[in-house]
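Shown next, in structure tokens, is the structure this report addresses.
Shown here: the complex without one of its protein chains, the others still in place.
And then chain A:
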């Protein structure tokens, strides 16, 4: 080949590549018409760890365990799809970035359904009624949210717990924002904050581990939902049908009791 023609040949190759790249929209659809990122697989993103909703588990086939993980496993089974779970950041999930950029089909991450989030996401029916709670070290003088005056309270970035704290804590409480529960728990251990305000089940986990106690819970009428890419209505329908089926045949109650039974 004449070497001087190389740029032209390379150029033509690039052109072909660019055109094919444009053509492939990526993904596939299920029998119901729901769009999937990877064919035959339900790809789920979750901000792990957030026990008891999601946590790492080497022995599990997906590598994860928890209430959300069990719920989406049932949904994938009902839809005849394989399940892949990816660890992601909560910011990316709740802003819609992870879903809109095609990283996953579904976000299952103890995510409360809010009007703001609905701007960029579609939600399934609520699958869990969430409460907020205040966790303090044993022997702390903080008994209620009003006692946070002049104290440091840890909250998670982007959560409804943060919004609740901003709306209800005394104005001179110092609200310290963390990327996730992992850092918050370290911070209260290190004495960097005096209390944590976040979802009840997560604080319950810390209480069970010892040294800390929940002094107040808050009923905020929040519901967790599974988030999907805006406009993927077929998938929303599929997921809602599976959730309904789980409520009807008792699977949901079994799972619920596995994680949240007070008995």
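One rule holds for everything that comes next: a contact is a pair of C-beta atoms (placed from the backbone, for glycine too) under 8 Å apart; a residue touches a chain by one contact, two chains touch by 3 or more; residues count from 1.
One rule holds in what follows: contacts and distances are computed from a predicted model.
The listed options are "Polar amino acid transport system permease protein", "L-lactate dehydrogenase complex protein LldF", "Iron ABC transporter" or "Electron transfer flavoprotein small subunit", and the UniProt record of the chain not shown names that protein "Polar amino acid transport system permease protein". When the whole complex is considered, the residue among A:38, A:62, A:84 or A:120 that touches the unshown chain is A:120.
Touching the chain that is not shown, out of A:66, A:96 or A:225: A:96 (per the contact rule at the top).
Within the whole complex, the absent chain has one touching residue among A:38, A:140 or A:192, and that is A:192. Only one residue in the set A:57, A:183 or A:240 touches the chain that does not appear here, and it is A:183.
Against the chain not shown here, chain A presents residues 4-5, 7-8, 11-12, 14-15, 18-19, 21-22, 91, 94-97, 100, 116-121, 152, 154, 157-159, 162-163, 166, 174-179, 183-184, 186-187, 189-193, 230.
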